[in-house]
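Apart from one protein chain that is not included, each protein chain of the complex appears where it belongs.
Entry: subunit A
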Amino acid sequence: MPETPVLSLRGISKRFGAVQALSGFDLEVNAGEVVALVGDNGAGKSTAIKAIAGVNPPDEGVIEWQGRRVSINRPHDAQNLGIATVYQDLALCDNLDVVGNLFLGRELRRFGVLDEVRMEQRSRELLHTLSIRIPSVRIPVASLSGGQRQTVAIARSLVGDPKVVLLDEPTAALGVEQTAEVLDLVERLREHGLGTILISHNMVDVMAVADRIAVLRLGRNNGFFDKRSTSTEEIISAITGATESAVTRRQARIREERQARGEEEP
């Protein structure tokens, strides 16, 4: 690709004790692109996200931001670069209203006092540009539905004008309609020229919004796929390891055992 990726990871490795969680992991995200990061449980998706977000800095590897080599050692570093992370547990304060949550930690002030008017105005603008529908920006987040909470959490990540957004399982535990809302929102992030990294277990969601799909298997890259020229089956086989799956593996093992015992094929 001719343009420089906003964020590029090369050869990222991370070890936890006896476990090599990631080894030689590569990933690139361009502006206005949705990259899905998929993989089985324990494939290293969370480790990868945490390395980018600065929660668990990698042991080895290069992170480049707009072509410039950077080191991300703390969550703060990632935020300063323009990487916003939406974690699976959302981390919203239920007792605060939507405006309070959107601006938590970066409140606008006027003469040293919270500028509620401008924060409310900007919240409405932000929610409007993202076409997020919530009852009122002044109700406690506790009274919002799961999908609305997810959209508020994503909107919050955008308050600091990031260039890359990391979404950790944004559609897990959401209903059909709410999932659709969140996926719409992901497409709007792309329209606004943001680079998005989407972690998901749900192949339907991934195929619906992702431009490229990066597969992780046992801590290593196991292929990059272009959405236009791939199929769900192809990705699933990459996730589970080449063409084998749990079913084929089991059949193979049974066959081997039988052969070892000298039985005939049924």
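Methods note: a residue touches a chain if its C-beta (ideal position, glycine included) is under 8 Å from a C-beta of that chain, and two chains touch if they have at least 3 such contacts; residues count from 1.
We take it that contacts and distances are computed from a predicted model.
Here one chain is missing from view; checked against "Dihydroorotase", "Rhamnose ABC transporter membrane protein", "Neurotransmitter:Na+ symporter, NSS family" or "Xylose transport system permease protein XylH", UniProt names that protein "Xylose transport system permease protein XylH". Remark: the omitted chain is touched by one listed residue; of A:V62, A:L96, A:A180 or A:L218 this is A:L96.
Where subunit A meets the missing chain, the touching residues are 75-76, 79, 87, 89-97, 100, 104-107, 109, 112-114, 116-118, 120-121, 124-125, 127-128, 132-140, 142-143.
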